[in-house]
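Here the complex is missing a single protein chain, while all its other protein chains stay put.
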């Protein structure tokens, strides 16, 4: 049964799926489509209108959870099973696949593409024109920039591109237009200004390629290679995806 | 016509200009003066009283926009055309000129001076006793510190000083008391512990002067010098200022 707290300010134009639950003091604007079984916490503002959008609604897929104090603009879409922390902001023209997790206090600046099963930790900032693949991990305070000559016109922004399965460790920065391949590992607090081929390990300020990610062993069992991580870590992914990963071995 | 949502908790002592628009669940305290045509989003708390102030009101100039979930203290003043993102915090004794833009999740710790047309991006932290000139750009996660011997008494804090037109790129830190001249460019993720003369380019951890900012060319057209940026970027500045910049050429 859908449950909407009496203090929710909800537009009659918003389309709310079955079994949704919307918390106190949250605002749902006109141009919003919520899937089935979406939970939205307290004090959120969902579907803010903006002339920077394309008129399309904010679409939130089934079985999603948006935690308190979060802000979403219209003209963005999120696949099923979106999960956010608190105090998140996501602007217009963000198009994300299934299973996106957004950590608390993260900021998605919109005008960007995000694949399936991407997970950002706390305080991540994804600049406009970023392109993020599938199964990517962005750790706390990771920043994807986009302005090659600050300040420059938005039309000249060049987003970073991050390949499937790539892991960017805490507090690292990608400079504008940087392209990371698949299964890349960026060490903590790196400043990445170069393109990085698949499976490489990069570290430093400025970041350099120092070897293969597959060199690294698990801290708690040095017989096990830590990367590619999807050979050893499965939590939260659908059964069919895990099976596929196993078959590829 | 002024529009105040019925859920706004507004002190009868607050002075609200004409044509203001205040969003749901926002709180306006006693010691607040809003200019004409000020828009305040939802879930804000405006004019929090503090014994650290000087008793003066929070003053917000005409044609300003404060986005949702933001917090402003009394005893601060912001010139016309203030624009903020979401989840912003600005403490007492912040005195800012016209056209200030504050990015989402930024924190202005108060007891500081900010000139005209300063633009901060997301997650910027401006420590107490900072002095920021006009037309300055602070990119995401830039931090202006102030404590030369942490922890020390506030009376011993020494703010950073940032000259007109200077650009501080993402994730850079200014150490206490650092003075940057005019038209300086700080590259991303730099740790600046030295004073920097006008027009220099600094980069690194710790940051060093590596040349003139004017060496750099536009990424999309290498015939064009990227700096001084106000010879090529005008978006959002008043006509008379742009004319002045052009005459100086």
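To keep things simple, chains are lettered A and B as they appear, and every chain counts its residues starting from 1.
Everything below uses one rule, namely that a contact is a pair of C-beta atoms (placed from the backbone, for glycine too) under 8 Å apart; a residue touches a chain by one contact, two chains touch by 3 or more.
A quick note: this is a predicted structure, and the numbers were derived from the prediction, not measured.
Which of B:39, B:52 or B:158 sits in contact with the chain that's absent?
B:158
Footprint of the hidden chain on subunit B, which residues?
Listed in rising order, the touching residues are 9, 25, 27, 43, 45, 48, 69, 71, 87, 89, 105, 107, 109, 123, 125, 127, 141, 143, 145, 147-153, 156, 158, 171, 173, 175-177, 191, 205.
Mind pulling the subunit A residues that touch the left-out chain?
Residue positions of subunit A that touch the missing chain: 7, 24-25, 41-43, 68-69, 85-87, 104-105, 119, 122-123, 137, 139-141, 167, 169-171, 188-189, 204-205, 216, 218-220, 226, 229, 233, 235.
To be clear about the criterion, only the chains that are shown with their structure count from here on.
In whole angstrom, what separates the CA-based centres of subunit A and subunit B?
27
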